[in-house]
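In this view, the complex is presented without one of its protein chains, the others remaining in place.
Per-chain numbering from 1; labels A and B assigned in written order.
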Amino acid sequence: MAVQQKDVVIVGGGPAGLAAAVELYRRGIRNILILEREKSLGGILRQCIHDGFGLERFRQTLSGPEYAQRFIDEVEELKIPYRVDTTVIDISKDKTVRAVSPQGVLECRTKAVILAMGCRERTRGALGIPGTRPSGVYTAGVAQSYINLNNKMVGREAVILGSGDIGMIMARRLTLEGAKVKAVFEIQPYPSGLPRNIEQCLNDYGVPLYLSHTVTRIRGRSRLEGVTVAQVDEKRNPIPGTERDYSCDTLILSVGLIPENELSLVTGVRLDSRTKGAVVDENCQTNVKGVFAAGNVLQVHDLVDFVSKEAERMADAAARYLSDSSLEECGLDVKADENIAYTVPQKISGEKNFVLSLRVKRPMKNCSIRISQSGEVKKTVKMKKALPAVMIQIPVQKDDLNERENLEVSVTC
Amino acid sequence: MKNMARQFDVLIIGAGVVGCAVAREMARHQLRIGVLEKEMDVAYGSSGRNSGVLHGGFTYKTGSLKAQCCVEGNQEFDRVAKELDVPFRRSGKVVVGFNEKDMASLRRFQARGEANGVRGLEIVDQKRLRELDPSAGGEFAMYSPNSGILDPMAYTIALAENARLNGVDFFFDQRVTGIERTDGVYAVKTERDVFRTRWIVNCAGLYSGAVSAMLGIDGYVIRGFKGEYIVLDKKAGAFINMPVYPAPNEKGGFATHAVPTVNGNVLIGPDSYMTDDFEDYGVTQEHIDGLIRDGEKMFSHVKREYFIRNFSGIRAKRVDPETGEVLDFVCEARDEAPHTINLVGIESPGLTSALPLARRAVSLMAEREGLKPNPDFDPARKAVRRFNGSAPAEQGKLIAEDPDYGEIVCRCENVTKAEILAAIHNPLGTCTVASVKNRTRATMGRCQGGYCETRIVRMIEEEKKKKVTEILYSRKNSYLFTGKVRG
Partner (left out) sequence: MLREYTCIICPNGCEIKVRADGEEVLSIEGALCPKGREYVTQEMTDPQRNIASSVLVKNGELPLASVRLSQRIPKDRIFDVMKEIKKVKLEAPVKAGQVAIHDVLGLGSDVIVTKNVGAI
């Protein structure tokens, strides 16, 4: 196949990629190509059949597939070019994208690349949970895919490790399908997911949540037979003598999401070790000129509505990049104090309004988030409650800042 | 075919690397050959759970079967790898030392190696050591240029497939429970069937002592030495060129080492502790911690962010029941068990020694019975072509010939639908998720099947027309699903 010339190639047809495509079109960009490795567009939303999507954006509580369909319909209506069943396997530093499909190898030389690959789940192997290797151990997303997309029931009696949203959603899903969910164990002293999910997924169904606990051993030679669970101390080490055995045939792991940036590394994109996503400026541009990132591949989101907004802001900037061949220099760093897990963007210009995303490291009540330059507070946001599970987004006006000094973000309570 | 007695000339018990090598070598002759394996695929035991090293042969007692077979197997392996189309790299190996005791040990084994016929062994200083492998720990080392790395699973599968190509039948889920001899014919009872055969070859690995007793040859004591491993991401693989081992102890035993795999990962391990339970492949926290500690001495990139997974293996050591001393391979044909070939205690260097042992087994049979060569025997076996690692132009061609090469199923390892289909329809007739994994590397990457496992399962279901509850992960009862969600 001949090398095709594109203005923008979007890697990933999930919520971030779709929103970016539609926004780019609205900004007058036509030579777009979305590349999606699944057989249909929609990304992870295809398997998120529960509601709660679109509360902000559409003032409705939609399921994942419905939310995705809104954007897919627009892409179809606007006839934005896309290819499914096509996997990008390389993005060179000079922005040549190589992808593979049953039709052959596709090569696109493009002016801009949008990274929208989403994230993968942390695995049992990465955690190194001791014990045997029976069947019956699933990460929550895989279990969700089996049940919701593949019509396969994963087990009858489950234990869930990790109180992330996906784990809690699966606790409810499994219970509704007749499985017994014995408990959810969370290694931190506070839940990883949204409080409303503890209510509607665990409390509603009588599934107990044990904080400061973890699975220390997996048992079973062929199929899972049980797990050993222990309490942990402040350093997250199992406390000897607190071990308890739970018999079960299914262990669901909801122990973290990791932005899927293997391709980005090949392109020379620099990653932030805190987010595991790219270091970006207020335009969502990475250190490689013309390469942008948004959605879960940039930072793991809890609300898809924010993903769409982030992708649209990025697309606006990408459209300007295409017309001007460059964007403003973003030389100011955004620094965070020890109470903050991370901030995105990591670099700003100080000349434009932007949205600051951040997460706190631990639950905080009645706190103040301060944005300062050289110790001078430029903006304060008071919050009754700040949770690591809930991304905080703060709009920052350019008039609040000067264009000379780095930003310092702190949280105190 | 169930419960019908099947008649063979030779029945091989155990489809590990030795059993499959014997099957392949036996197939050079006109014989009806069958292999009985208790698991659902080849290489479930020790053969699939090791460092994947082609040993040089310098630690074994001069004149022993271990030493002879190892050196023979090492020298011929370039040809063998080509014949069977399996990945192999003659990487060399460094055995590193830190103090005078280590140096004495290295010199001792250098001398022994030379006596065993191992070529090219040299003691090198730290400067040369760093040239050979920049990340290796150690002040000095012995360099063994002829050592190498291979994929033990791929090798065993290749031997089995070549055997199958040449007419050998494989029977899985057939754990041998008893052996009787009537009128010159053996009846081999398994959990599900009875097989009749004139000859039996015992290649049962950890169970070789037990099977030997079934043949009427008592007294072999097999001790299980378990070792755990950590698998590191291919990113770590960029930092290591060849296996890095610590200087051996007096008995020639090696502690935790760092080995690059032929696929680009790094293995840290194994450690060593005794176990009575020959089917307990669990991994433990203390051992993982110990591996990290000892591994860091050999390789400077043992980082948590590189951890992909852990696994364990159990080495079947034949020991002296009185002293506990580890003894040599046994490869014998005893009069008190007529028409049997007994291979007992095949542990390291079993992988390297597999074909040499197999040839000796065939010779033992040939000495007692005239064997006619099989004119149709073909020693060559071609592997399924891999998309990953092919040049871009080659990739385009593959897809043009077969569009299924254009559908990537395992994203982490770039394994395509064509390869998955070939693995599902493999010549041995076995089909579990693990059998697909072991033939293609799908699910072995960073996401551990997070993306591809659901697709592989769907393909197994469709291609093999299996009920949802019949889809297995690896062992007989390792069902993945309890039923459909609807319908």
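The criterion applied here is as follows: a contact is a pair of C-beta atoms (placed from the backbone, for glycine too) under 8 Å apart; a residue touches a chain by one contact, two chains touch by 3 or more.
Fair warning: this is a prediction, and the values are worked out from it, not measured in the lab.
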Only these shown chains touch the missing one, namely A, B
Residue of A:P81, A:P195, A:P208 or A:P395 in touch with the missing chain, whole complex considered | A:P195
Residue among A:T110, A:S135, A:N150 or A:S357 that touches the chain left out of view | A:N150
Considering the whole complex, which of A:S63, A:Q103 or A:S368 touches the chain not shown?
-> A:S63
In the full complex, which residues of chain B touch the absent chain?
-> 485-487
Spell out the interface residues on chain A facing the chain that's missing from view.
-> 46, 49-52, 55, 61-63, 65-66, 69, 147-151, 176-177, 194-196, 198-200, 204, 302-303, 385, 390
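Convention: only the chains that are shown with their structure count from here on.
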Just give me the whole-number Å value for how far the CA centre of chain A lies from that of chain B.
-> 40
Which residues of chain B touch chain A in their complex?
-> 230-231, 279-285, 288, 307-311, 387, 392, 395-396, 399-400, 403-404, 406-408, 411-412, 414, 446-451, 453-454, 457-458, 468, 472-487
Spell out the part of chain A that touches chain B in their complex, as residue ranges.
-> 1, 37, 85, 87, 89, 98, 100-105, 120-121, 123-126, 128, 130-136, 139, 141-142, 145-147, 149-156, 177, 216-219, 221-223, 249, 262
